[in-house]
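Missing here is one protein chain; the remaining ones are kept as they sit in the complex.
Per-chain residue numbering starts at 1, and chain names A, B and C are given in the order in which the chains are listed.
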Amino acid sequence: MLRISGDPIDAGLELNQFESRAPGAGGIVTFSGQVRPEAQQGEVNTLFLQAYSPMTEHGIEAAIADARSRWALDDVLVLHRIGEMKPGDTIVFVAAAAKHRRAAFDAADFLMDYLKTEAVFWKKESTARGAHWIEPRDADYADASRWTKKETV
Amino acid sequence: MLRISGDPIDAGLELNQFESRAPGAGGIVTFSGQVRPEAQQGEVNTLFLQAYSPMTEHGIEAAIADARSRWALDDVLVLHRIGEMKPGDTIVFVAAAAKHRRAAFDAADFLMDYLKTEAVFWKKESTARGAHWIEPRDADYADASRWTKKETV
Amino acid sequence: MQKILYFGRLSDVTGTSEEMLSIPAEIETAGALREWLDVRFDASGALLDPTVRIAIDSEITFDTAPVGDASEIAFMPPVGGG
Partner (left out) sequence: MQKILYFGRLSDVTGTSEEMLSIPAEIETAGALREWLDVRFDASGALLDPTVRIAIDSEITFDTAPVGDASEIAFMPPVGGG
């Protein structure tokens, strides 16, 4: 399941709802990411995240389908917030349920790598020095490349 | 933080409390494990988990300290339920907060491997065919050995 | 009239993230549209940057793609994830 919305994300509520949809799954791995307080150019006042519907949704849905084809998953949930956020706000929440915990860990990890590097989002940080759009980080690309390397090495 | 208790675990509530203790951490990875409905010998009625205090606590605390020495973590939480449980009940909840999501994923993964293989617990499954104590699985040992292999290879 | 979208830092250059536009008939391809809009916005090449991809009706495309039948054309700087 995928939801992209400007509403705040309540990670605990989402985890409990996810858990009750997948009872007795064995294991659930979640990742929740918060807007960081510090930016390259000082303290963050706000973060603005922009999506392009339905391209953003299609890309994430393809990544979910890819994860489901790689690992035996009982359920997957991706929530992404867009619009204006403050430091500490939850920007992303991913949950993967599987009988075997290794599959749940790997799937959540894989989806986060996609979301942080390839997902169709543009983001703008506002600090005391002004606002600027953030370009991709090299470290994020390195994370995402782990999954394709596995197939070729 | 570590808590071993006979009380039910509310994973969502724990995640929200953990999140509010570590605001702006960047990323939080959680694992919640549920009692599985199926056993080697049929459908599980109840699972009974026994700890040996304070040896069980000391072992888990040592694993937490080990994780903190391996990865830059802002916070770690391990909750483990003991006593009698039913299928679907949450038996374990691990949370790791870190600035970098790789550290949070690896630490939660590492702690789960410890908890599922080396932690000082004994467990008894009750099915329609009666009750029996569960011996360690080989697959769990393989998971735990990943972490020591990394150091020698 | 066709809908043109400018994402990320491009909206700072164009001053808008979305507009309805009548593209002149002589602008036949995505590449020609880039050049025409870059001049129109006095964008100093911001729209010509090869890392800026063009999507026609939600499909990433090449500069050779025809724009005549497009209902929505998007200019997309590199995506940085969420």
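Quick note on the criterion: contacts are C-beta pairs under 8 Å (C-beta built on N, C-alpha and C of every residue); 3 or more make two chains touch, one makes a residue touch a chain.
Note that the structure is predicted; figures quoted are calculated from it, not measured.
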Which shown chains does the hidden chain touch? B
For subunit B, residues in touch with the removed chain: 33, 49-50, 52, 54-55, 58, 80, 91-92, 114-124, 133-137, 140
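By our rule, only the chains that are shown with their structure count from here on.
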So which chain is the furthest away from subunit B, centre to centre on CA atoms? C
Centroid check, CA-based, most central chain -> A
Centre-of-Cα separation between subunit C and subunit B, whole angstrom: 51
Report, in whole Å, the distance between the mean C-alpha point of subunit A and the mean C-alpha point of subunit C. 28
Two or more other chains in contact with one residue: find those residues in subunit A. 33, 116
Two or more other chains touching the same residue: where does that happen in subunit C? none
